[in-house]
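What follows is an incomplete set of chains from the complex, kept in their original frame.
Think of it as A and B in the order they're written, each chain with its own count starting at 1.
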Amino acid sequence: MSGSPYAAPSEADTEAMLDAVGVDDVDELFDIPESVRFDGEFGIDAKSEQAALRETKRRLSKNDDLTEFLGRGHYEHYVPSLVDSVSQRSEFITSYTQYQPEVTQGFLQVLFEYQSLLVELTGLGIANCSMYDEATALAEAALLAKRVRAADGHRVLVPEYVRDNYVSVLKNYTGGSDVTVERYGTDDGNVDLAALEATVDDDVVMVYAENPTTLGTVEENLGAVGDLADDHDALFCLGSDPVAMSVLQRPVDVGADVVVGDASVLGMPTSYGTGLGVFATREEFLRQVPGRLVGVSEDEDGTRAFTLTLQTREQHIRKERATSNICTNQAWVALRAGIHAAWLGADGLVDLANELVELPRDLAADLNEIRGIQAPIHDRHHVREFQARTDQPAPAVASDLESEGFAVHAVDNHILQVCITDANAHAADEFVAAVREVTE
Amino acid sequence: TNEPLLSEKDQTSVDVDSPLPDDLTRDEIELPSVEEPELARHYVRLSQQNYGVDSGPYPLGSCTMKYNPRFTEDAAALPAAAVHPDRSAGSLQGTLELMADLQDYLGRIGGMDAVTLQPPAGAAGEFTGILLAEAYHEANGEGHRDEVVVPDAAHGTNFASAALGGYDVVEIPSGDDGRVDLDALEAALGENTAALMLTNPNTLGLFERDIETVAEMVHDAGGLLYYDGANLNALLGRARPGDMGFDIMHFNVHKTFATPHGGGGPGAGPVGVTEDLAEFLPDPHIREGTNGYELYTPERSVGKVHGFQGNWPVLVKAFAYIDRLGDDGLGDASAKAVLNANYLAEQLDYDIPLGPFHHEFVASAGDQDAADVAKRMLDYGVHPPTTKWPELVDEALMTEPTEIETKSGLDDLADAFNAVAGEDDETLASAPNRTTARRIDQTAAARNPRLSWHDLD
């Protein structure tokens, strides 16, 4: 084995090309000072395709094969085969950003349809093509809020239930913008309106809440949260996802100004956290939106055509005054999510969402039958997941469950979090039995 | 003919009936309901209206559109790769080993001491680098440093990432030779300099010959030297950023390690640093401990730059690519990328003012409008180069064929360039004519933004 199997010129062609260029050796084409030339080795052996694939497989086979009851921001739903089949088509997966729309109408239409899906789900006027994930989308929302708010302001309020991970991202993104991120209180797994009211003031640029929350609960007072934000001219940013939004209160109806979330709940298997950041907002903020937007126009013949638009917001044109530094985004994940959503259709989305209300309700009830387990701990409706209190230390329970082949979150000393969807529901009975086994 | 929108095939309004109380649910939702046979056709047809690397040459300068080996897709799709990010480290030894090995590979390739895989794209890598520089200066009691120096020819993301980090951007003009002007750099550097962000070879394909001097100047000023990895495909096995004095760098895995760009992403932008900066890396980091691989928080970590661990499937693909090519393959990739660029340039009728270039060159369309040249090239069945940038070259045609083109493929591509070079402005202005859509009115799109099917009649 020598050389790259993907470097096309044959030996004979290489000779001819060197001749044409007028050098004897390709090394002569490298204008690198001797002093910084690298004459070492990386020490990586070249391999056949078969061996390279086997090497990856060999490593990954060291992962334990657990049935996951995990959620908290990353979810699995059954992904129809059509998604892989279509998204792996060369023309889609090997293409670049649509800088030449005349030859990339296909992907542009796919992204336009994805934007349309999110507009329908959120009720907001516009959605972009994607941010990296929910955390970075939330951060971009805070930056948008800072930019669009009439008065200067410095505070972003997020509820206690938001993952530390996301808050860390939010703080990093807003660190350069004279914004502080603060937590506000919650009550029984929902926003504590009184706590929010006590802290919100005119220095607040954005109030964030989630529905469903990271705890799996359905928020019951979103309209009031929106009103409180509105009273102080702060933006109300709501975190959700495309499946939940198909049945939960429509974001625009509870006063949301921005919706963020992770749309990789559609189209992707669990992928160690790969996201698809939702970013939808009101039309009035259009020119402050981060990321790519696909719009409709006409071509020379007057035929409808799609194109990236309003690019003057973006880094490659506006540089340090851009609305965001994002360039490469999650377009292909958006393609996959779009196919999945189209495959489900309106009915399928609603049915799935309803199933995600029933499954955790039933599983919590089953677990609650077990001595030493109280579930759910929040007196709320749930989507996909819920928390349970364990008499025994939760980390030990989680660890014991791992030995039984199941993964759950231990979020506190005596709190487990359990997620159930269409993807793992078939294992619910075994899971309950395992929990009984390790706790009783 | 146009493929209709899904919404034009069907719109079904569903009254939402749910186990939840009515006041917690929406009333209705309206979306297309199309059976799978028609859906399959919809997407197959749309794909046929899209151009990818597998369709033909894609010499988009600075984007390094390489062939995406299909086996890396199979690697990333292995069932054992599909795991939740909150799994215990003990139950994910395979994932962690692969990540640790990729960190190691990237460190060796870049000449860096430690690498984080968390940034989900190149620009996110830049921003992570900025956070690291900030944390480093803070830790050294130099939190006052609030300027990042960026050459005018740099990628727009460099400016935007520095700004996102709260830095003032000090832009410096390039010299007549297209490289960093040392006087301009000297003038820009000072006690407020946090970092210089540099691409090498730069966006003109030129190696910054004075890189050692540049590094010394930046370091003398107390700043850090940041390497934008966009053009690393030109150097594999021949030079390493770490050896040139760079303190921080990002890798664009789709550019250098052939992961697919997917029409815009997902990417991955791993960041490498020297030993001094390792303690600031994002949380969590991976290392081999006494009981196997483990996740830990570096001592003075900047925290997180992605909700979870970045774009994991993309990292698997990059690992598989590097593991397959090894030293020989990676070195050959760069050699052929540079040879291909030089050979293609040799065949072109357009002027190429600056050199010697490496994996890409910037030709000038001269009296022609570079954007029109690009549109006309579409008619010849090839993807055009990046145009009108960098502005150092008039009517720039920034061209990067990469190593994947054969000699005859390059000859055909040159024929397309040269055919267009011989055409009149009118022909160019009315192009393209043989594409799915003809020239699209960008102004109308921006003037009357219609961004969803709800905005159409």
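One rule holds for everything that comes next: a contact is a pair of C-beta atoms (placed from the backbone, for glycine too) under 8 Å apart; a residue touches a chain by one contact, two chains touch by 3 or more.
All of these numbers come straight from a predicted model, not from anything done at the bench.
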Whole assembly, copy number of each distinct chain: A x2, B x2
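Here, only the chains that are shown with their structure count from here on.
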Mean-CA-position distance for chain B and chain A (Å): 20
